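With one protein chain held back, the other chains of the complex are shown just where they sit.
Entry: chain A
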Amino acid sequence: MLRRPVRNWASIWKRPVRLINCQKKTGMARQLHARRLEGVDKNIWVEFTQLTADYKAVNVGQGFPDFSPPSFIQEAFCSAITGGASMHQYTRGFGHPALVKILAKFFGRIVGRDIDPMEDFQITVGAYQALFCTFQALIDEGDEVIIVEPFFDCYQPMVKMAGGTPLLLVCQKSTGPALSSADWVLSPEELASNLNPRTKAIVINTPNNPLGKVYQRDELQMIADFCIKHDIICISDEVYEWLTYDGAQHIKIASLPGMWERTVTIGSAGKSFSATGWKVGWAMGPGNIIKHLKTIHQNSVYHCATAAQREYDTFGTEDSYFKQLPAQLHKKRLRLAECLRSVGLEPVMPQGGYFMITDISSLQVDLNDPSTKDEPYDFRIVKWLIKEKGLATIPVSGFYSPEHRGNVQNYIRFCFVKEDSTLKAAEDIIRQWSVKK
């Protein structure tokens, strides 16, 4: 069915591919799929969520909370549902007025400027779609987009699907034991040396998935200087913006001088309110950039507005969910780290976010699964853990390109935004298995 063999990094993921002979089965002789899909057909979440479900593993893999969202969230939803006929019909395509107004107020206060609710926002089906709209609207064939590794996996296929070329820059682990996500740094020299006339944008993610790194002001300033000097757009994925620990501060690069006019900031209601299944996100930025995203998209959501209003009103107080949630997660983070250390593993303490990566070099595992023999070591370990131990995690090399994957095959990612009972179940598996060694 494909006109030529597709050779690319994504083919390393060994999801069983059923090669269907198009001619025999369908009677259609022509190529079916559009070429923009080539090389972007594999997906780590599709693969691992299926495996996790098949083996009913304890899920500390995919990034979603398994505890309840705050009750005010569910109440907001219910009151919207019973709130009159218009609540169930189309709203303003670029974002429900009540929602964009509260977001403009909320972020205006944080960023320190007047944000226009109608011009400077595009509400989307999750931050995922905000990223999609951004790339589709701004990236042309041949444009280059700098992606900082490790990266949330969708950035690369999205850039490719838009015809762009991803330019991958690794956040390097500083020498010595890397015990905190702060030990991963982006070098200014490497950033500067990767510039060329086609470089159109850079994608950053802070707090970072999977590392948990929270970029410091000087690091963001370094990136900002680069963007301003070379007239580059910054796409800043800040979905975990409320989840920072140990006094680390989340800083919005769009608030740095000269950056508002060239930054698209991505946010997520799902991550903010522990309701990932709502799939509500946004892209925020200057009207002249956001208007291009609007051309891509039409949407309709309404129930987030009430919840967001409540958070605006309680912002900074003890009642604020944005204070309570990180406090709650801080403990879970410590707990998981302690458990991992107790069995001789080396977790990297994240400064922010939902995730913790762990060096598993000290594990001696007899991997004899022939179906995974050509995969990176961390993929093999993760699959073995799901199938043999009933524990689901995510391999960290999935967040790297193949060229840079070599140094990180010893890390797996845990999500600690889980109920205590889930964390306990995970701990029991880890401890028991270690004892057997």
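Operating definition for what follows: a contact is a pair of C-beta atoms (placed from the backbone, for glycine too) under 8 Å apart; a residue touches a chain by one contact, two chains touch by 3 or more; residues count from 1.
The definition used in the following text is that contacts and distances are computed from a predicted model.
The subunit not displayed here is recorded in UniProt as "Kynurenine--oxoglutarate transaminase 3", chosen from "Kynurenine--oxoglutarate transaminase 3", "Cytochrome c assembly protein domain-containing protein", "Response regulatory domain-containing protein" or "INO80 complex subunit C". The residue from A:57, A:100, A:139 or A:186 that touches the chain not shown here is A:139. Of A:147, A:162 or A:284, it is A:162 that touches the chain left out of the display. Interface note: of A:209, A:276 or A:397, the residue touching the hidden chain in the full complex is A:276.
In the full complex, chain A contacts the hidden chain through residues 20, 22, 25-30, 32-37, 40-41, 43, 45-46, 49, 62, 64-69, 73-74, 77-78, 81-82, 85-91, 93, 116, 119, 125-126, 128-129, 132, 136-141, 143, 154, 157-158, 161-162, 200, 231-233, 261-262, 274-280, 287-289, 291-292, 294-296, 298-300, 302.
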